[in-house]
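Missing here: one protein chain of the complex. Every other protein chain is in place.
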Amino acid sequence: MNELLEKIELCIEFGKINNAAVYPPNMRGQDGADELTKQALEEGISPDDVLNKALIPGMDKVGQKFSENKIFVPQMLMSAKAMSSAMKHIQPFFKSGQVKQKGTFIIGTVSGDLHDIGKNLVAMMIEGSGWKVIDLGVDVKSEQYIEALKENPGGAVGLSALLTTTMVNMEQIVIDIKSFSENAKVLIGGAPVNTDFCQRIGADYYSPDPQGAVAYLNSLAV
Amino acid sequence: MNELLEKIELCIEFGKINNAAVYPPNMRGQDGADELTKQALEEGISPDDVLNKALIPGMDKVGQKFSENKIFVPQMLMSAKAMSSAMKHIQPFFKSGQVKQKGTFIIGTVSGDLHDIGKNLVAMMIEGSGWKVIDLGVDVKSEQYIEALKENPGGAVGLSALLTTTMVNMEQIVIDIKSFSENAKVLIGGAPVNTDFCQRIGADYYSPDPQGAVAYLNSLAV
Amino acid sequence: MKFKELAIKNPGDLYFGTAPNPVKTPRGLVIGGGNIYPELNFTLPEMSINKTDYSAVLKQYREIVTGALDHAVHLYSDGIVLELETLIEMTQIPQMGIDIVKIMNEICEENFIKHGLKSEIRLTPNDLREFERPPKQRTTKLIEPMMELFERGALAGGNLLSIESTGGKEISDDALMMCDIKQFIFSQAVLGVRDMEMLWGKIVAIAKKTATIPGGDTACGFGNTAMVLAEKKYIPKVFAAVARIATVVRTLVAVEQGAKGPDKDCGYEGPFLKAITGIPISMEGKTSACAHLSPLGNVAAACADLWSNESVQNVKLLAGMAPTVYYEQLQYDTRLMNEAIKGGKQDILQLQKLFVNSDTFYDPQAFILSPKSVIEISKEIVKGENYIDATKRGCLKGLELIENAIMEGTLLRDEKEDVWIEMLKSDIASIPENESDFVELILPTIDQSKVILSEYGL
Partner (left out) sequence: MKFKELAIKNPGDLYFGTAPNPVKTPRGLVIGGGNIYPELNFTLPEMSINKTDYSAVLKQYREIVTGALDHAVHLYSDGIVLELETLIEMTQIPQMGIDIVKIMNEICEENFIKHGLKSEIRLTPNDLREFERPPKQRTTKLIEPMMELFERGALAGGNLLSIESTGGKEISDDALMMCDIKQFIFSQAVLGVRDMEMLWGKIVAIAKKTATIPGGDTACGFGNTAMVLAEKKYIPKVFAAVARIATVVRTLVAVEQGAKGPDKDCGYEGPFLKAITGIPISMEGKTSACAHLSPLGNVAAACADLWSNESVQNVKLLAGMAPTVYYEQLQYDTRLMNEAIKGGKQDILQLQKLFVNSDTFYDPQAFILSPKSVIEISKEIVKGENYIDATKRGCLKGLELIENAIMEGTLLRDEKEDVWIEMLKSDIASIPENESDFVELILPTIDQSKVILSEYGL
C-alpha cells in the first residue's frame, strides 16, 4: 500500500489535524491529515483512494477502538477533526461527481427537546464513517426535516429525543416525513426510546448508540 | 321501616347465614338471612322490597366497611353467603319478571392465565351488589365469553389477567366480543393492567379493585 | 420429619452470606460461603408469546442478560445468579425454555471467559399441573414436559434446579380467602408435604443424572399469596404471618429429598430452612418492590445468601432497561452486606440488627423473620412428631411470640387483629396430629370437587 496513504490513515487514527496541532504529543512537529491529503492529491493519488483507503479506514479503526472502550470521546473528536481537515480537500471532487459520498444523513433533536450531547455524538460518528451530515440542531419540527429532505433527496433522517414527553413528538414527525417521502429511512434514538417504540411509530431503525446507527446506515449504502 | 327488613339487613351486614350458622358468635342461635327472608316473603313483603331495602343496603354497608379497611375478606365472604341464602328465595321472582335484577355480569380469567383469587373477589362483590354473575373460571377463550353473552343478551363482561403475557390476550378477546356485540361493555382488571392499556385495547373500563367495578356497573344499571 | 435438630442453634449464628452447607457452582460461585450475591429475576414485557415470533422472545432474553452482565462487569461484580423462571409456554414447549437457557448460558460463559465474571443460571420450570382443575398431581401427562425441561435445560446450562410447586393449592386458595387456618395447614402439612415428596424425588434424580444442583422450592403460591392479600388489607397480617410459618414443612421436604439449596427466593420460609438444614437461601426484600410490595423490606436480608428482586418486566426506565436497573440496585445492596462481612462477625451482626429492628416493630410478618423468632420457631418445628405436629407447634410458637411482643410493646398492636390471634390459637390447637383424623376433620368442610385425594396417595 501507498506509504502516504498509510500516513494519512495514522493521522486520522490518532487525531493529528495539521502540522501546527499539538495533539497528539508524540506527533508534534509532523505534518497532519491536512497537509498530507493535499500532498497526496497533488501527487496524483485519486481522491477516491484517499477517501476509501486512508480516511474511512482510519475512522473505522477509531470507531472500533471506541466501541471497545479503548479510547474516550475527546480522542475520537480529535480524529473527527483530522478527518474534516482532510475532507476539505476532497469536497470539490464530490461536487464534480468524481467521488461519491455514501449518502446524506439529516439529524436533529425533536421539537420540545433540547438535549443534544447524544445527538452530536451520533452526528459526528456518522460523518466520520463517510456520510454527509446535516445537523438541524435541537427543538426541530417536521417542516425542518422535510425541508432538509427536499434539499437532499434520498437522505436518511435521524431523530433524537431524551424526554418521555417529546418522544411522542417523534411519532408525528415520522408520519410527516413518511407522508412526504415514503422511502426515506428514519432512525431514532435517545434514552427513553427503544426498538418496540420504533416499530410502533413506524420508524425504520432504533440504535442505542452511534455505532449501531453507523452500521445500519452503511448497510443501506451498500 | 319494617323491623323484619332491618333484621335481614343486619344478617347480611354481619354475615349471619341461617339459624344453624355459628358465625358471628354474638348472633348464635338466632334466625339468619335464610329464615328471615322466607318469613318476610310469607308475610307478604314484596321481593322487590326485600332485595332493595334489605339485601342490597346490607351489602352496601359491608362494601363500605371493606373499602375503609374496617373488615377483612372472610367477613365479607360471610355476608356474601348470607346474601346468597336470601337470594335463593328471591330467585323465582326474577324468572317470573316480578323483580328486576340490575343485569348480568360475565367474568373470567383470560386464556393462558390461571390466577383467579382476584377475579373471584370481583365476582363476589358484584354479585353482592345485586347483579347476576356468571363466572366462567380461568383460562377462558373468546368463544366462551361470546357463548355466555348469547345466553345473556345485554350482559357486561369482565376480563381478568395477571400475566404480562396474557394481558395481550385481552386485546383479542375484546375485539372478538365487540365484533359479536358492539354495545357489550367490557371491564378489565388484574395486576399488570391499567387505564392506558384499557383505552388502547378498546375496553370500556378498568378498575384496580372490585369496588370500582361495582360503581361502574351500577352507573350502567341506572 | 428427618431433621430432628437445628443446623444453626443460636440466633447469633444465623446471618447473611454464610450457611453451614454452602453450595459450589461450576463457574465458581460459593453460595453461603461467606459472600452474598445478587440473584436477578426478570420476565417478558407485555407481549404474546404465541403471537410474536419465536425469535422475538429469544431476543428479549438475550437483551436482558447481555445488559445485566455488561453492567455486572462494569460494577466489578464478584458473582451473580440469573433466574429463568419460565412462563407457561416455555414449559409446555420445553424446547423454548431450553433455547432460552442456551442463550443465557452462552452469554454467561462469554463473560466468564472474557472478564472472569462468575454467573450461574437457576432454571425454574413452572408447575403446569394446575392447568387441569381439579389437578391430577401424579397421573397427569403435564409432568412430562416439566421434567423434560428440567433435564434438557440442566444439560443446556441450567445449573441450579428449582420450582415453585403448587401441590395443595386447590385447598389453600379458598382457605386463605376464608382465613381458615385448619384448611390452610391441611393444604401444607398434608397435601403439600405429600406432593413435595413425589416431585422432589424426581427433581433430585434429574439433578444427579445431569450433575447439576437441586436448589429448592418455594411456598410462593401460599405464603406470598397470603402476604399480598394482607398488604391489600384483605386478610389479617397475623393470619399471613402464621400462614407463612405453616409453609415451612412443605418446603423443607425438598431438602429431605435431597435439595441442596439455594432455595428459591419468592417465599419467606427460607430463614427457617436455613436454621433447620443449613442450606443457603435466596431472599428478596426491598429490592423486590417491583414485583410485590411487602412489609419486610429490610428484615428479609437478615440471613440471605442470595438477594433477589423476584421479577421485573423488561421495560425501559429512564436509565435503561429495568432488569439492568434492578441489577444495579441489588449489587449495591449486596456490596453493603459484603462490606460488613469483610469487617467480621461483629460488623455483620451490627448491620443485621439494623435490618431486623427497622422492620420488626411494624408487622407480625416481619417480626417472625427476626433471627431470634426464626430460631425459636424452628426449634419447635423440629420437635414435631410428624409434619402436622411440627406445623402446629411452629404456628403456635409464632403466635405466642407475637402475643408477647405486642404485650411488651415491641410489636405494634392492631386492635382489629386481636380477635384473630385468639381464633387462630384455638383453631390450630384443635387440629389432630394424626393424618387420617385430620383428613376426616377437613373433608366435610371443603369443596371436594376441587381436589382428588388419591393424587396425593391418600
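Descriptive notes on the structure:
Each chain carries a letter (A, B and C) given by its place in the written order, and its residues are counted from 1.
To be clear about the criterion, a contact is a pair of C-beta atoms (placed from the backbone, for glycine too) under 8 Å apart; a residue touches a chain by one contact, two chains touch by 3 or more.
Since this is a predicted model, take the numbers as computed values, not measurements.
The chain that is not displayed touches the following shown chains in the complete assembly: A, B, C.
Per the touch definition above, the residue from C:Val30, C:Ala289 or C:Met423 contacting the chain not shown is C:Ala289. The residue touching the chain not shown here, chosen from C:Gln350, C:Thr410, C:Ser436 or C:Ser454, is C:Gln350. Only one of A:Glu6, A:Asp31, A:Asp49 or A:Asp139 touches the chain withheld from this view, namely A:Asp139. When the missing chain is restored to the complex, the residue among C:Gly223, C:Pro236, C:Gly297 or C:Pro371 that touches it is C:Gly297. For subunit A, the residues in touch with the chain missing from this view are 69-70, 72-74, 77, 112, 114, 116-117, 120-121, 137-139, 163-165, 167-169, 192, 197.
On the side of subunit B, the interface with the absent chain consists of residues 164, 191-194, 196, using the contact rule stated above.
Across the interface with the omitted chain, subunit C contributes residues 43, 71, 74-76, 231, 285-287, 289-295, 297-298, 311-313, 315, 317-320, 322, 324-326, 328-329, 331-333, 335-336, 338-340, 343, 347, 350-351, 354-355, 357-359, 362, 412.
By definition in this document, only the chains that are shown with their structure count from here on.
Taken as a contact graph, with one node per protein chain and an edge wherever two chains touch, the assembly forms an open path, each chain linked only to its neighbours along a line. Seen from the C-alpha centroid of subunit C, the farthest chain centroid is that of A.
Closest to the protein's overall CA centre, chain by chain, comes C.
For the pair subunit A and subunit C, the distance between C-alpha centroids works out to 51 Å. Note: centroid distance subunit A to subunit B, computed from Cα atoms, is 62 Å. For the pair subunit B and subunit C, the distance between mean C-alpha positions equals 34 Å. Multi-chain contact residues of subunit C (touching two or more other chains): 45.
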